[in-house]
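Okay, handing you the structure first.
Other chains of the complex are left out, but the ones given are in their true place.
Here the chain labels run A, B and C in written order, and each chain numbers its own residues starting at 1.
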Amino acid sequence: MKHSHNQKEHDLGFARIDLDRYRRCGIPEVIYCPGKTARQILAIMKALQKAGHDVLATRASREQYAVVRKAIPKAVYHEAARAITLDVAKQPKPYGLIAVVCAGTSDLPVAEEAALTAERMGAKVERVYDVGVAGLHRLVNRLDAFKSARAVVVVAGMEGALPSVIGGLIDKPIIAVPTSIGYGTSMQGIAALLAMLNSCVPGISVVNIDNGFGAGTAAAMINRVAEETTKNRRLG
Amino acid sequence: MKHSHNQKEHDLGFARIDLDRYRRCGIPEVIYCPGKTARQILAIMKALQKAGHDVLATRASREQYAVVRKAIPKAVYHEAARAITLDVAKQPKPYGLIAVVCAGTSDLPVAEEAALTAERMGAKVERVYDVGVAGLHRLVNRLDAFKSARAVVVVAGMEGALPSVIGGLIDKPIIAVPTSIGYGTSMQGIAALLAMLNSCVPGISVVNIDNGFGAGTAAAMINRVAEETTKNRRLG
Amino acid sequence: MKHSHNQKEHDLGFARIDLDRYRRCGIPEVIYCPGKTARQILAIMKALQKAGHDVLATRASREQYAVVRKAIPKAVYHEAARAITLDVAKQPKPYGLIAVVCAGTSDLPVAEEAALTAERMGAKVERVYDVGVAGLHRLVNRLDAFKSARAVVVVAGMEGALPSVIGGLIDKPIIAVPTSIGYGTSMQGIAALLAMLNSCVPGISVVNIDNGFGAGTAAAMINRVAEETTKNRRLG
């Protein structure tokens, strides 16, 4: 495999890392761990580290982390989010606010992936977990958390009704994440996905099943747009 | 087509009417009108009338009713429920209580079919229409109606979340009816059906898409079981 | 994760237990075991026990039970239903009658889950197992069991025809439970589910595939409604 190199890319044989992408799209190169060996993950992390980039590795197993930690002791494992992070640059102060909500214990890993992703992209994050459709009183108690957020990530499996219920109460952009939690006709999250796409409440948009990373990115982008608007106005 | 007749059946050539079924299963013979000519509907109604049975004809069009009314002026058309009824026997006093709830104007024909069916099977019916997930405050205002019912029929299209929300607030058997209202990924009611089958609230059971008749029957059976239990206890 | 506590909730870090729910909806907090560690199950059981609540843990493995039993020797494992129960309060006398029917040996775990659930919610339960469509004579022999019940739970996999056949013979509310038994086009229970939703017999309502717990709850709710109606009448 011989590729012509250019300055902004780093070629590891099995994977090219696009080090310029952060600048171009505002999203750091993220390592999706399933199907990669621990050594491959390590090699990509080292290349990113060398280039001065912070690292986020999602869906990492404890075993993959064990290999990484030996070579890069600074790397941190986030058990609930199943992710590895590595701070290379100095971390900026978090800004704005994203709320991440989930419907039950089983949805927690996806919610944590969303929350951690948003944090890695600069956002302050408020976690509101174990707030379900079957217990509306809990939800109503937490409305303030939603109302001060710039965007709300709502994670839910099974019947996927939570985003609709929250969307009926607040006026903020909602990113809904269906999860594969359930059995039988939940069809690994299809039931929740369809419910979210067909919400009677407008302004809800949806990402792939279990895609906490995608939802966290979308929410962080909204958070940043608001931040940049403010800065531009001040400068303008 | 030559069939050996027996006493309890009436042979109209194109349809046998099982006049004994009411006694056997507690459900009157009901005429499902789509795909039948107005003349066929009329012939079945006359046979049932002659046998002394009340009639319920579901999914009847205005055109089908026009033909029926000429021959049987007593027949009544229920516009909202798209149904024809004919009282032959003396109507007994309605008993118990069934609540029929729906999420929006578009779901009304299915809700009315359920309500009318339950009434034809003896139940008192409370209608709670236009109470949706996006307006929880309306729902909470109507909780008393649900709490005094013996069973609640909840009709909803789109994301089908209403039964879960109501089920989290009350302790009565809920019959959920998905409707084909929606577009795109609603898939003619499949989205709502899946949401209802995957409700995080136990005790909800579901009927076919748009099957207001089935839901009304199921609710009326529950209503009757409660009524009969009471009578038996008194006698016992 | 810092939540504002309120009196009726118990926060275990990984799961909030809604101890007030029983009163609000008539359903005890139930522990769904798949995906939970034995320690998590144990912690929830202890919290419920401390609060004076009876416990039902569904889809529990022998391994999960082994951990629970060490700490709570009174906990009982129901092999056929794959469930753990713990009696904390004094068990009331069972009332009414629910029939639970199933089509074959393979459907037995789901049927037992339904039966046990209904029993935990107060119902007397009659089990009618190994009565299938291919042997109608057996079914006819057991009709009396169905006729004295307030509701009938019918569990079936493969072609899912049993609820229709029973529904043609009796006049009681039927809760049909499709199971994932079968292969090829059974599609893990979708074939049975569709058959049940499309039954030509009205008054059948359906729960999710393999959802014995949901069917048991729905049937027990009907049983209780009938019981309460009787009590209210006497008082009234």
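General observations
By definition in this document, a contact is a pair of C-beta atoms (placed from the backbone, for glycine too) under 8 Å apart; a residue touches a chain by one contact, two chains touch by 3 or more.
Values in this document were obtained by computation on a predicted structure and should not be read as measured data.
Sequence-identical chains in the complete complex of this entry number 8, based on the file rather than the 3 shown.
To be clear about the criterion, only the chains that are shown with their structure count from here on.
With centres defined by CA atoms alone, the chain at the far end from subunit A is B.
The most central chain, judged by C-alpha centres against the centre of all protein C-alpha atoms, is C.
Centroids built from CA atoms put subunit C at 37 Å from subunit A. Centre-to-centre, using mean CA coordinates, subunit B is 26 Å away from subunit C.
Shared interface positions of subunit A, defined as residues touching 2 or more other chains, are 134-135, 184-186.
Listed in rising order, the residues of subunit A touching subunit B in the complex are 103-104, 132-136, 158-161, 164-165, 167-169, 182, 184-187, 190-192, 194-201. Within the complex, the subunit B residues that touch subunit C are 24-27, 30, 96, 150-151, 167-173, 175, 193, 197-198, 201-208, 213-215, 217-218, 221-222, 225-227, 229-230, 233-234. Here subunit C touches subunit A in the complex through residues 1, 3-4, 6, 9, 14-16, 18, 21, 35-36, 178, 180, 188-190, 193, 208-211, going by the rule given at the top.
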